[in-house]
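Omission of a single protein chain aside, the complex is shown with its protein chains in their original locations.
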Amino acid sequence: MSNELVPVLTKRWLSPNSWTMDTYEQLEGYQGLRKALGAQPDQLIELVKASGLRGRGGAGFPTGLKWSFIPQGDGKPHYLVINADEGEPGTCKDIPLMMADPHSLIEGCIITSYAIRANFCAIYVRGEVLHCIRRLNAAVQEAYAKGYLGKNILGSGFDLDIVVHAGAGAYICGEETALLDSLEGRRGQPRLKPPFPATSGLYASPTVVNNVETITSVPYIVLGGSDWFRAMGTEKSPGPKIYSISGHVEKPGQYEAPLGITLRELLEMAGGMKDGIPLKFWTPGGSSTPLFTAEHLDVPLDFEGAAAAGSMLGTTAVQVFNETVSVPWAVMKWTEFYKHESCGKCTPCREGTYWLTQILQRMCKGEGTAADIENLLDICDNILGRSFCALGDGAVSPITSGIKYFRHEFLALCEKNAEDSYEAFLAGASA
Amino acid sequence: MTLAADKNTDIVVPDGHVKLTIDGAEVVAPKGELLIRTAERLGTVIPRFCDHPLLEPAGACRQCLVEVEMGGRPMPKPQASCTLTVADGMVVKTQLTSPVADKAQAGVMELLLINHPLDCPICDKGGECPLQNQALKHGRTDSRFTETKRTFPKPIAVSSQVLLDRERCVLCQRCTRFSEQIAGDPFIELLERGSQQQIGTAQDQPFQSYFSGNTIQICPVGALTSAAYRFRSRPFDLVSTPSVCEHCAGGCATRTDWRRGKITRRLAAEDPQVNEEWICDKGRFAFTYTTEPDRLLRPRVRDAKTGELRDASWTEALRVAAEGLTKAKEAGGVGVLPGGRLTVEDAYAYSKFARVALGTNDIDYRNRPSSAEELAFLGSTVSGTNPEHGVTYGDIEKAPAVLLIALEPEEEAPGVFLRLRKGNRKHGNRVFHMGQWTTPAVVKTNGTLIPCLPGEEADMLGRLPSEVDELLRRPDAVILLGERAAEITGLFSTARELAAQTGAKLAWIPRRAGELAAIEAGALPTMLPGGRPVTDSVARAEVELAWGLETGTLPTAEGRDLAGILGAVANGRLAGLVIGSVDVHDLPNPELAERALDSGVFVVSLDLRESSVTRRADVVLPVAAISEKAGTYINWEGRRRPFPVVITGTNRLPDCRVLDTLAVEMDADLFTQTPAAAMADLGRLGHHTGNRIPAPSVDAGRPNRPGQRHAVLATWHQLIDHGSMQDGEPHLAGTARPAVARLSVDTAKAFGVADAALITVGTDRGSVTLLAEFADLPEGVVWLPSNSTPATVRTSLGAGHGALVTVTTAANGAAS
Partner (left out) sequence: MTEMLNDVFGQDTRTKAQQLIARYPQSRSALLPMLHLVQSVEGFVSQDGIRFCAEQLELTTAEVSAVATFYTMYKRKPCGEHLVSVCTNTLCAALGGDAIYARLKEELGSDGKPLGHEQTSEDGKVTLEHAECLAACDLGPVLQVNYEYFDNQDPDTASDLVAKLRAGERPAPTRGAPLTDFKQAELQLAGFFEGRDLDVAGPSAAKETLRGNTVAQDRGWSAPVMPDGVLPPVPEKKK
């Protein structure tokens, strides 16, 4: 049975003035909150666990389980932090969502905060999206005005403050512990885990960090229940998911589909390849996920399926490239990105991306050799799993998968140097 | 596989421990131990850069990667052993048995070296460089990097004494973590991002920290180097001798590196109970005073004809000295001022010389403000203190509460400050500072200021906030008094009472390395060695016996204290003085001292360098500096800190030797010909078990109160100031905290100086003009650093802590 689109989170985007309180309340807005406030917080945690909701920020960690790690009755303040630092290349679902339907995120925040007993929530939005921050800020003001935020929300006795916090341009702040450090007013460099944010997060207190899309899913789960949620998607990856299709397709855009849909199905909905030029390579979940090719048109795009096929689901940021794009060039550009965004804390990522970038730049200029390809792979091997956080791992994905499927292209760049014997002139040592 | 397992089933795992396997060997480790430490104990050194046992784990460099299996399942990625705590059943394979770990480590090493400059030939760290050593041991033999290295202009000075070479930096962040965690001085930080990340300071603020030198020592590469030591030497040229710092009373263990008769640098040595692995910058860098051009090398006597000082032989000098002292003894008596920087052996020689050669108890080592109450306190409470029964650094670290009174730890005892901060950071201990303003030490220990007028401290002890009182009653609470207590009437007495009432332990932390030693040696008018009261006939008899003196030889009355001695000299009652290294300007009344010295008294001076005392002396006898003699200090804990000779073959003579020979010229035998002999002689006295000096019982004094025209002065020494033992090291001097006068906004307004940049603080003796800064002092109080300006508090103002002073705008607009 082929998959159909299931507009849930994206549904309200069609409505005029969808971002306003009026529109939101007319379209079932804050009904989930009312229902949640009538229940016990632990019921909500069980509900989200039962629904099988998995984090939509890339890692796919079971959300209800994450909430249950917060120690209750510990006497410490708890915090909810929303990771709205959408920066993974190819990912463009959270920004439109927050612009079109900010109240759905806010409602999700209030329900989640209630469930984990947090009275302060910070939405950390990347700084480069002013209109999104503007919409969020306005929605938060509207929510306060209506009594959905502040003290004694809807007479429940539950207090919550939300702060919309703008970042300042650092992809690494999408990593949850780097985000927490940034939110505390520091450099956005990741922290050691353990301790995990659930026990020691914001201000060393128990904290849940969740992605925008994850939390936005919560009001629907409260309203519709876990069975309804599980009616979409697959058993281990239930629910609807916003797939962002971009690149060389006729109709790029945001497509909300059940988890497990394939690229073949999505391509059909997106009008096929642009100008009919054949597909060459694509990313299932952003640049940090290993590339796929036309071989993988039928891979089910859920967490298990993508992993089984040798990549990761990531943020379902489907970037589609046709045959006009040089793989080494694309890989080089992505590596430049990782080098620019590397925080610098750990040796493999900081030095590794620096080195990899120069090799790839040299190769793209035609000054590379076959030995460079082997070096690239070996350097990647010394970075993958050795760096402090997943940025290092993400940085090597385009290179290793690019060479895996398109080694011939890399070699072709070295043709002019193939005859010269490879003499390594050691830049420093020969002096 | 099975054989090894069978053999080791006998290992018993005690409570609080776990058993794990490292490279096939089973090992038991305490819970919470970091894997890298456990491996070290096994003898397996896993390479590392960012790891340091005294800093919180970072896991940044990734050099220490090992393969780990937990619960039978291999962990998917190699783990950083510096951040992983041991767990029961863990199976670890280091580079010794795991090709994966070995390759990972080699990979990280290669990556570290791609941007590292090939500076070894010109880099100070070469020869003692963890990067060199670990690269050779764990790295590749060749480099595959043929791209362009990132470069920075180099070096840049992050302070006048620390130079930074950003190209060499491996971003281990030991320096930033040390500064932030241990010292509390976040003036050096990571800047930029990614491959441009670098260590740096703010544009307008150098790396100003009393502990900055430690970053040079812990930097695993040559990125942070000492400006004073740069390009001076290779480590394999140096002889390294363990030593003890001669500045404050902390007793930090040091390592002195020297060659060809000159000290090239000093480092901190490891002593977990005292200074852990740290020393302050004064201890590290202030050693050049011993080679200043005014160092005394030859004895001098005042020529009978010209009246000028001229060089003389030892024979002549000692003869002249002996004759002069003998005459002076007969003409009224001789006073002895040993100074506060002597070792036990040397101070003992002065003490014995006074009694045996000069027949007097007029001896007082306290060349600083002092009091009779203090004397009683030293005799009753300080003498004989030792780590087993007194307060230790460890006690400070674990005390639930510490109350400091008249003690500014960062300026006067930096090692104590570090422990206070550690105790607060690690255990949440409360630190209360009774003083006049929120100094950096208050902030950095998360402390609470208990403000009071200078001089009001004793009275304040009777009015402590209830929170403080309650905390002091908890077990292991500690009260610390500083040198300034001698200027506050009743403080010693009330502090003792408070300790008795609350059960808190009391300790005294003076500012100089030789204080406790001088007390033990009896270099005080009321005490013989070991705290024996001079007025106690049993005690005297003990000493006479040990010294081979006839019964009744020792003088029976208490002697004069330092002020008394100088006063008696000034009005002719004492005819002679034997003075050790004493700087007249440290005395409470420098004017009186100079008058005394100019009064025609016969002065024998034993000193290192020329000074206002040596210039007025009749005989000048040069003595050995600390690096030229063996000896023992006693730190504020009462802990003995022996040290050997560092620079051998200098032919310099310690004070004990000089006095021993001088005594012989005067027909007395000290038996202090060498430090070892002196120590043995002191040891023959044994531990004193008889009567002690009675404790002081002085009521809390009434402090001076500020008035319409007078403020009350608060003052203490900054760690890096114009002290003579800091001479000759401009790089260190450049890091001194700015000399400013501090007062509150309201006080400034009241004295009409609120808009003035420079203010003048004066007495009828003189004035000090300084930049002013606002701080949270009580109303009517102004604070000055004691010795950070050309005009000093003691000499120019003739004032001390608690004195009345005027405050006006600067007359001529220049600081002085």
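Order as written gives the chain letters A and B; numbering starts at 1 within each chain.
The rule is simple: contacts are C-beta pairs under 8 Å (C-beta built on N, C-alpha and C of every residue); 3 or more make two chains touch, one makes a residue touch a chain.
It should be emphasised that the depicted structure is a prediction, and the values quoted were computed from it without experimental measurement.
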item: Which residue of A:Leu53, A:Cys109, A:Leu160 or A:Ala330 touches the chain not shown here; value: A:Ala330
item: Omitted-chain contact residue, chosen from A:Leu105, A:Ala166, A:Leu313 or A:Leu413; value: A:Ala166
item: Among A:Ser104, A:Ser287 or A:Ser311, the residue in touch with the chain that has been omitted; value: A:Ser287
item: Touch with the omitted chain, as defined above, among B:Met70, B:Leu118, B:Leu191 or B:Ala372; value: B:Leu191
item: Sole contact to the chain not displayed, among A:Arg34, A:Arg117, A:Lys146 or A:His340; value: A:His340
item: Touch list for subunit A against the chain that is not drawn; value: 4-8, 10-11, 13-14, 17-19, 35, 39-40, 42-47, 50, 77, 86-92, 94-96, 99-100, 120, 122, 126-131, 133-135, 137-138, 163-171, 182-188, 203, 220-228, 231-232, 240, 242-248, 251-257, 269-270, 287, 317, 319, 321, 325, 330, 333-334, 337, 340-341, 343
item: Missing-partner contacts on subunit B, residue numbers; value: 186-193, 200-205
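Note that in this section only the chains that are shown with their structure count from here on.
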item: Centroid distance [mean C-alpha coordinates] between subunit B and subunit A, Å; value: 54
item: Partner subunit B, residues of subunit A touching it in the complex; value: 170, 187, 192, 339-348, 350-355, 358-359, 362, 375, 378-379, 381-383, 385-388, 424-429, 431
item: Touching residues on subunit B, where the partner in the complex is subunit A; value: 57-63, 65, 76-78, 83, 103-104, 107-108, 110-112, 114-115, 117-118, 142-150, 170-171, 190, 192-197
